[in-house]
Structures are given as structure tokens and as C-alpha cells.
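A single protein chain has been removed from this complex, and every other one stays in its place.
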Amino acid sequence: MPSLYQLLFLILLFPASAICLAQAVDANNQSISIAIGAEPPDLNSMTSTDQSSIFILDHVMQGLLRFGKDGQLLGGVAERWTLNNEEAVFWLRKDALWSDGRAVTAHDFVYAWRTVVDPKTASQYAFILYPIKNAEAINQRGMLAEELGIVADSDFVLRVKLERPCAYFLSLMAFVTYYPMREDFHQTHSNQYAADAGKLLFNGPFILDKWVHGAELALVKNQFYWDREHVRLNRIEVPFITTDTSTTFNLFKDNKIAMAGLDVATISNALEHRLPIKKFNDGAVFYLEFNHRANRLTRNKNLRKAIQSVFNANELVNKVIGVPGNKPGESLFPQWLQGKSHSFRQEYPAQKVHFNIAKGKEYLALAKKELQLKKFPSLTLLSGDSPGASVQAEYFQQVLSRYLGLELKLDKQIFKQRLAKMTSGDFDLVAAGWGPDYNDPMTFADLFASWNENNRGRYSSEEYDQWVKVAQGSSDVDVRMSAFGKLQHILIENAVLIPQYERGYVYVQNAHLTGVVRRIFGGDPSYYYAYVE
Amino acid sequence: MTESLSVSETLSPELFEPMTIEMSVDKFEQPSITYWQATWQKLLRNPKAVSSLCIITCLVFITLVGPFIWTVDPAIQDLEQISQPPSWGRSALVVDDFGIWQGVPITEMEQGEEDGPLVLKVIGKGNTEYVRLTWRPIKGISEYHIYRNEFVPLDIATLGIPLAEIILIDGEAVGYEDRLKLSERDYYYSVVAIEQVMNREDSDTDMPIAVYSTIRVSVIQGVTKADALFLNLESEEVNGAQTVKLPLHPFGTDGLGRDILSRLMHGARTSLLIGILAPLIYIAMGVVYGGVSGYRGGRTDEVMMRFADFVIALPFLLFMILLKVAFGIGPGESGILPMIIALIMLGWPSVARIVRGQTFVIKEEAYIQAARLMGAKPFYLVYRHVLPNVLPLIIVSLTFAIPATIFTEAFLSFIGFGVVPPNPSWGSMCNDGLQHMLSTPHELIFPASVICIAVLCFNLLGDGLREAMDVKS
Partner (left out) sequence: MFKYLLKRLASGAITVWFIATATFWAMHSVPGDPLLNDKAVDPEIRKNLEESYGLDKPLWHQYGLFLGNMLQGDFGYSYTQRNRKVNDIIRDHFPVSALLGVIALLIAVSGGVVFGAITAVYKDRMPDHIIMVIVILTVSIPNFVFAALSQLGVLNLNEWLGNTFLPVAGWGSWQHIVLPAWVLGLGTLAYLTRLMRSSLLEEEGRGYTLTAHAKGLSRFRILYKHQLKNAILPVITVIGPTIAAITTGGFVVELVFSIPGLGRYYVQAVQQLDYTVIMGTTVFYGAFLVIMVVLVDIVYGFIDPRIRVGQ
């Protein structure tokens, strides 16, 4: 039997040493194992945009500032700082080192930020540096990168000139695109920078020790990190890369990983096994966006209000989605946003839209009259390809036909085709979502400004733009919050969009693992303070 | 028996007349039938094949007639009965319509012992629309976390699903209304009173010291007034409460409360059409292509087979997206015919390869050579000799292509190709069912079973056909 020999031969070829059967948590070595959904596609902090890259980068690198346990801003590479309407100054700590032992200097920030805004780098997140003087001009209008408003006064003092007052500038300092980069190291590897674990330089609490593409990563405590005594984990193994929730749940039950997300199907099994369940909101808001372009029926306000009146976000969240942790959407501005002294939504509650079929029909009749239609033609909903997205789209289809007699056609498209249609405006409604980039209501508010490319429905209102500019141009909390309040009112009053839900998750976490911080900004989850009991 | 007949009585002159030639010997001869007729007759003598044929006929019949008997609309979402296992004649309590329940004002609560344990109370009857909880707040504590479990909690770590965090403001009402995917069963609700921990920065524990208490709630089926009215359900008084009979779902419902029986019957149309038609055509194509290629051999074979390799190596998903765009299938338009065409365009080469290989072997057989020498035309040779010899393999390929195509159809629905939602197909029902495989397996079991039955029948039928065609047996 030749096949048997072949089999034996292949088995011998396979690295027998690599048998990886590490347990979920190990208290003696302070090491844990976890799974991630996708391999980090781009660990170059200057260009990366996705969740899993940001998760790794957050653990292996550090910007001027960082987020603490409760999401408050703490010193990172900078130990003190000042901010006014014109400029920000950062004093860097002298014990912040790169993983090869050399100090992190102000020049590393200058180099990184200039590279990000350089059009040749083609960084998709370059816009997040636009509060810095001349950043936009360099990135879009060919000004030289040296003109960027950033100066290293000395090795350890960094002066940043602002384009305009920016109230949330400090919270940007913890964002990946603002991380430092050492010129010599980056130049040596040029295009191949961040292609492998060996082609990366670190200044964060951990270093990337091992990276087998598509298979596993391992983070090890960084011995050069300035705050190393607060980092208690020695090793974070990531031996599994999969999005399949039933696999991660099985791995959790097999004591192979320390955390696992749950879905509708696995929740009751987790309850049956008496696993401790936690929940978490990741800050993203999902909504149905109308197309406001000239030739679209959905440009009609009464039609939009009719749809708004018969949509019940509570039913969607509780019956159709059915996963705990999601909150019914009431506004584009989610509940967690900070206002002046309380949450923004406590200070400026979203006006309630009551579920009312009769009212919806009234609006629809008005719309029919205004549009001079005998019968409404069908509308098109552009939606994603995930099972969850399909179910929600089919639910919404039923809502419209049941309560308004409107026919809704579903246009299910996979990722890039959907984006192409969103960009060209080939839809009446689109199921969209937005995850915040920085900790300020502006990250949501300017979405519907007429100049924003992410305003896929091309909503355009002078009043709205005006209030966005007010909030952008001021650093006064009262002025800004009341402007956001106005914006929220305009969005709901004109039914510009229909909020669906604020996304949430439930997950199980190993009982011995504590101190894990779930958060909206920066890498999530954060193992900075985590340890094994 | 003894016979004593005299010779004179038995012999007669007629006996010595010459016989006329009669054609009655022909009784041994069967009417001349072709090979295919013989096959059909043999097939009808195979009980397994006949019963399979009957079941397939039944399936087709149910597909065509079923929806007129079981007239439930497969698209109607019965949100009161989401993911309901098979059941018969359920009744439900009519409850208030959706509204914001504020809880019970603190002032209206009965005064109890100060700082006593948390006492939970259910307001009204817990039903699948809502469970309303209230409790008397502990003095000085304003933060309460609500948990729900389907099993008895053992300690504070096993309270179950965290539902909400409630922060009480002085003088307001206390309460929590749970509406999250409730089904008819017992739940254990727990409320945890969280003491304010001053120094959170320094504390390492996630959960501060807390008091909790648990209550068991037996949830009964409920339906809102509006929905009862909308679904045209007749209500009756039972023990002073309005109840209604809920719509019947003999096979249960799916994740959006749609009737699985009805969806199976409607889905059969798409799935059987695509699952049978597409493989039949592309296998026929493959047979012709492979037959020609193998029979001609040489340069023709070389070119034809390289083209087949070319088609096999094309990235399937990419070309399906391309074909979808090329056919101009807009949103909400049925892509079934284009999908069949697309499947045919990309599906034929594997069969072509098998047929070509067999043709190579068969054409060298002595009887083919003999037939050829006798002047048989290539078409006749392929039809009469090659085809019957490769048919068994074709049948195997066909019976496997059916489920594969049914699942491919479902897979392609994720690029918006194929059936238009909310129209069902067996494959897409399976895919939907996969999401709930562990919690409500009936959503997967029913569609998977009908696919199994259909495939089993086609296999048995194919087996019968193979035997019937085997001239050697």
C-alpha cells in the first residue's frame, strides 16, 4: 500500500515539535491564550485601519497618550502636555524606549506624522491628522510634508500647531495613526516593514514575539517598557484565528482560550454550563440611511417620516436580533457619548418617535400627494451578506409591507460590490453602521455634513452644515454640546436616517482571568492590566 | 388411468392429411423493443426504484398542489412565535401593546424593613412579550444590575445573561421590563445591588461586594392586542383573561417566525428546479463534450480538454459575481434562470473528464472495433455502445450533483444570486437553520431531511436505472 507510506512520510515531515496544546490561562507563568477573528492585515501603524491590527498595535506600541482602565486619558510616551486653541506641547518621558533599547524621541513622531500625511504613503486614515496645521493641504493639495505643523523643540519636547481649535485633539493622541515611527528602522525595511514579527519595532507594553501568518501570534512582555511594573501578563498567545463563534465557544469549553463571544445559539449552552457571561457595547451604531439624491423618492420627507413611524427598533433588537447587549437605537448619537458633566444623551435626550401605524399611513398619503403618485413603486434596500444582515433586511421588508403596503426589494451584495453601490448612490435605503474614531460626538455628527464622503445618501442641509461648523470651530463645551443637540434634533425631525441599534456583545471569560478592559477606543480588549489569579 | 381404446376408434383419415403451416410458434417471441424500452420495463420491476419514483412524483405533486392545501404565506413573519419547535394549537394571553413601562413609583411601594434583603416582584403575569420586575431599593444604593438565567443560579458568578444596569434617581420609579427573546419556560431573574466603590482606580476586582436576590418567573405565551387584531385571531375569555389561539405551525417556525412547512413546500419549487435541471443539462453537456473528445482523440481531445481545464480553474465566486452583473439581475429580481445558466457554464467539465476517460477505454474494446468495421457511424457508436457503458458513472455524478447544486444555490444567495428574499429555498433554509443549530435544531432538521429524502430517492432510482441498463445481468 503506497498510500500508507506516503501518509507516514507526510506526518514525519510535519514539525512534530510544534504541538501546541497550551491551556487557556496559566497562573504560574502569567500567560493566557486567546483567539482573534482575523489575522492583522497591516501592522504598520501609519496605514492600518482594521480592528484586529489595531488590537495588536495597541498592545505593542504606544502614542503620546493612552487610555486608562475607565477610558480616561493617561500619559503614554508623553508625561505632561498642554493644549490651547493654537497649539499643543508634549514633554516626552525620557524612559520611554523602543524595543531595541533606544529612546523614543520627538523626531520619531515628526517622521511618522509627516509620512502619514504624505500622499505617497496613501494612508486611508490620513484625515485623522487634519486638525494639525497644513495636514490637509499636504495630503490633498501637494504642499510639502515638511510644512506640517509639528516641530521637535528638542529630543523630548514636541510642539504641534493646530489648523483650528480642536476640543478632542488630546484623545486623538492615543489613536494608532498618531503612533511614532523610527526613521532608520522604517527606511531599512521600507515596503516590507511590518510584514513579519522581525520587521517591526515596538514601544508598547508587549512585543510581537512570534507571527506565523494565518495561524498564530504571540505577544511577550516588553522588558524595555517604561511602565512595565503595571503590566502583569508575561505572555499572550493567539493560537487561533477564526470568526466562527461555535468554534471559539468550543475552544473555550475545552479550556484552550480565555475569552469567547456568544451568539443566539450558544447562549443557552453557556447558561447550561454555568459559565460567567459578560456584556459589552463596542460603541458602533447601526442605522438605515435614506438616499437623499435628487431623483430618489426617499428625498421626500413625508415618505421618510412614514417609514420612521412604523419602525420599532425595540422589536428588532429584542425579537429579531435577540442577542443581549444590543440597545435599541434612538439617535445617531449613542448613549455612551460624554456630554458636559453627564452623558450627552442625558443632557440632550433624543426626541421619542412613537410607533404609530395610523400616523405612518397619514405621512404616506401626504407623500403620495406631493410626489403625485397613484401607487408607490417599490423601494430598494441595499444590505450586507452576513446572515444577521439578511435577517434584519427581511424583517424590515415585512415591516414596510405589513404596515404601509410598500414593497421593498432587497439588494444583497458582498463587501466591495456593496461599497461600490453605496458610493455611486445606487439604493433607496442602505443598512449602514458607524464605529467611532475618536471620543467626541463629532465623530458621528459630521457624518451627515454635506461635504463628508461617508454621507452615502448625500443628505445636504445648510442648517445642519452650519451647526457642524459651529461645533468644529469652538472649544467651548456648552456651545459644542448644544450644537450637537441641535444636530440630533434635525436628524430625527427630518427622518434623515432610522437608527436601528447600538451594537453589543455577550461573551464568556475565564474565571481566573481578571483586569481585562473592554473599550470603545483603542484596541479591544485591552490586556494591559490583566492577570491570572 | 387405463385406456382401452381400439385402434379403429382413434384413427381417422383426417389424421393422414398433410399439416398446414401455422405461425403459432411465434408465441415465444416478444414484440421487438429497443434497448431503452427494455431498460424502462426492467426498471418498473425494481421495487426500490418504483417506490423512489413514487416519492419523487409525490414531492413534485406536493410542490405543485401543497401550497393550495396548506395556504400559509411562507413570507409572513409570526413574531410571537419565533424559532418555535413543531407544535399544535397553542393559545396565548392577550397583553398590552408595546409601550414604555416606567416601573413602579417608589412612593407606591409598600414599606418594608429598612436594609432588608432585596425583594423582587413580578408585575402582572410574565409572558413572552414582557416580564416586568420591580423591587424595593436598598437605602443608599442606586445602582442595580439585572440578570436572567434559564437555570437556577448557584452563586453570584452564575446569574446568567446580564440584561441591564439601572441607576435609580431619587423619587423615580423602580422597575425593569425584559422583552429579550422570551419563550414559554421558567426564567430566573436576579437583581444585584451594587455598592458604590469609591476607589475604583486602585481596586483590582471587577465586581464590588454586592447583594443579590433571585426570583423564578414562569413565562406564558403572550400576544399583543395589536398583533392579535392584525393576525385576525379570535379571542375568548378563559378564567377572566383574554386568550387567543395562535396560528398553527406543524413543522415549527424559523428565526423570523415564518412557517417551515409552507416554506418547505414553496422552497421545493426552486430547489428541485435548480437541483435537477442544472445538473441534468450540464451533465448532458459534459457527456457530449467528453464523448466527442474521447472518441476523436488526438489533437481535438487535446484542445477540448485544455478548454475544460481552463473552465475548471476559473475562480468560481468571481465569475458568479461577474455573471450576475452580466445578466443584469437587479435587486428583487429572480435570478433563477440566469443562475441555472451560470451553473451550467461552469459545471460541465468534471463530467466531461470522466466520460472522456471512459470513452478512451471503451472505444478500444473489440466489439466497438467490430461495429466500426461493419460501418457503424460515430454517432451510432457513441449512442449505442459508449453511452450505456458510461451511464452508471453519469448516474452517480448526477445523484451527487443534485444536493451539491441545491447548496450552491444557497451559497450564491449571499452574493444576491438565486431566489429573492423572502422566497425560500431548501438550501437557504438549511443555511438559516445552521445559525440556530444548537438552540433550535428543528430549523435545520426539516430542510436537511427533505433534501436527504430527495437525494435518497434519486440515488435509488439511479441504482435501479443502472441495474436495468446492465445488459449483462
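Read from first to last, the chains carry the letters A and B; within each, the first residue is number 1.
Basically, a residue touches a chain if its C-beta (ideal position, glycine included) is under 8 Å from a C-beta of that chain, and two chains touch if they have at least 3 such contacts.
Not measured: the values here are computed from a predicted model.
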| item | value |
| --- | --- |
| Among the chains presented, those that the missing one touches | A, B |
| Residue among A:72, A:192, A:295 or A:341 touching the omitted chain | A:192 |
| From A:73, A:89, A:143 or A:212, residue that would touch the chain that is not displayed | A:212 |
| Residues from chain A at the interface with the omitted partner, ascending | 3, 6-7, 10-11, 14-16, 18-21, 35, 39, 41-44, 47, 49, 119-122, 124, 126-127, 139-141, 191-195, 199, 212-216, 239-244, 246-247, 250-251, 253-254, 256, 414-417, 419-421, 423, 452-454, 456 |
| In chain B, positions touching the absent partner | 302, 305-306, 309-310, 312-315, 317-319, 321-322, 325-326, 349-350, 353-354, 357-358, 360-361, 364, 389, 392-393, 395-396, 399-400, 403-404, 407, 430-431, 434, 437-438, 444, 448, 451-452, 454-456, 459, 466, 470-473 |
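By definition in this document, only the chains that are shown with their structure count from here on.
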| item | value |
| --- | --- |
| Between chain B and chain A, distance of the C-alpha-averaged centres to the nearest whole Å | 36 |
| Complex contact set, residues of chain A against chain B | 69-70, 246, 263-269, 271-272, 274, 276-279, 312, 314-315, 318-320, 322, 324-325, 355, 378, 380-382, 385, 387, 390-391, 393-395, 397-398, 402, 409-414, 417, 506, 511, 514-515 |
| Residues of chain B defined as touching chain A within the complex | 75-77, 79, 82, 98, 149-151, 154, 157-158, 160-163, 179-181, 200-201, 204-206, 230, 255-256, 321, 330-332, 413-416, 420-422, 431-432, 435-439 |
